[in-house]
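Below is one structure, written out as C-alpha cells; comments come after it.
Shown here: the complex without one of its protein chains, the others still in place.
Let's look at chain A:
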C-alpha cells in the first residue's frame, strides 16, 4: 500500500500564512522575551562565562551544583518559606477577613488600616521592620524589657530570622485580606441560614459552606503565594544586609543570607553568583534549577486549582 501525501489545498496554505501574520507580534514577543532568554540560559550553562570571555566546559557547572553547599542551604530556606510563611500568610489573611466582615461598625476604617502596609514600598517597609526589631536600639525589645522579657535578636539569630520575615509578610497581607473579604461576602447568606437550621455550628458552617465556596480564591492565593515564595528575594536580601550592619562599600565583603545563611534564598544566591562573582555560566544552571522547581510547583498547584474549580 503506497502512502499518499497530498499537498494541502491552496486555501489552507493561505489561511496558515494569514494566521502566522496575525500571530507574529505574539511570536516575536515570546521569542525575544521567553524563548531566547531560555535558550541562552541553557547555552551559557555549558560555558565558563565571566561576562567577558566564553569557554565551553561541558557539564562542569552542573557538577559544581552538587558540590555547592549553599544551594542546599538556600533550597532549605526557600522550602521553609513555602511551607511556613505561605500558609501563615494565607491563614492570617483569611482570619483577618473573617473578623472584619463580622464587625458591625468601622469596617471601612479597619479595611483601610489593614490595607495601608501594602502601599508602603517594600524596601522602606523591610528596613523599618529591621530597625523596629533591632536588639540594641529597637522599640520592640525595649517594650518587651518593660515586662521583664528579653527580646531576641530578631534578624540576627538564625532561629528567629525567618519567623521575623514571616511577621513582615503578615504585616503586609492587606491585599490578600481584601481579596478574601470579597470572596467571603460573595458566599450566599441563605446557605448559612440553611446550615444553621440543620444545626450546624460556626465551625461546621465554615468547613461545609465557607471553605467550599471560597476554595477557588483560596487556591489562587496559595498558587500566587507559593510562586512568590519561590522567587523571594528583595525582603530577605535587604533584611539580611541591614541586620548584618555591614556597609555595601567597595572592597567590603558580605556573605549573603546573614545570619548564618538563614535568610539565603535560591534567587538571592543566583543573583550573587551571577552579579557579584560574575560566574554567569553557573548562575544559568541555578536559574534553570529555579525555573524547573517553579514549573513543577506551579503545575501541581494549577492542577489542584482546576480540580477545585470543577468541584465548585
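Here is the rule we use: a contact is a pair of C-beta atoms (placed from the backbone, for glycine too) under 8 Å apart; a residue touches a chain by one contact, two chains touch by 3 or more; residues count from 1.
One rule holds for everything that comes next: contacts and distances are computed from a predicted model.
**Student:** Which of "ABC transporter substrate-binding protein", "NADH-quinone oxidoreductase subunit K", "Benzoyl-CoA-dihydrodiol lyase" or "Cell wall polymerase" is the UniProt protein name of the chain not shown?
**Tutor:** Matching the unshown chain against "ABC transporter substrate-binding protein", "NADH-quinone oxidoreductase subunit K", "Benzoyl-CoA-dihydrodiol lyase" or "Cell wall polymerase" yields "ABC transporter substrate-binding protein".
**Student:** Pick out which of A:54, A:103 or A:211 touches the chain that's been left out of the picture.
**Tutor:** Answering carefully, the residue with contact to the hidden chain is A:54.
**Student:** Using the document's contact rule, name the residues of chain A that touch the chain not shown here.
**Tutor:** 8, 16, 19-20, 23, 27, 30-32, 35-36, 39-40, 43, 48, 50-55, 57, 60-61, 64, 67-69, 134-137, 153, 156, 243-247, 249-256, 258-261, 275-279, 282
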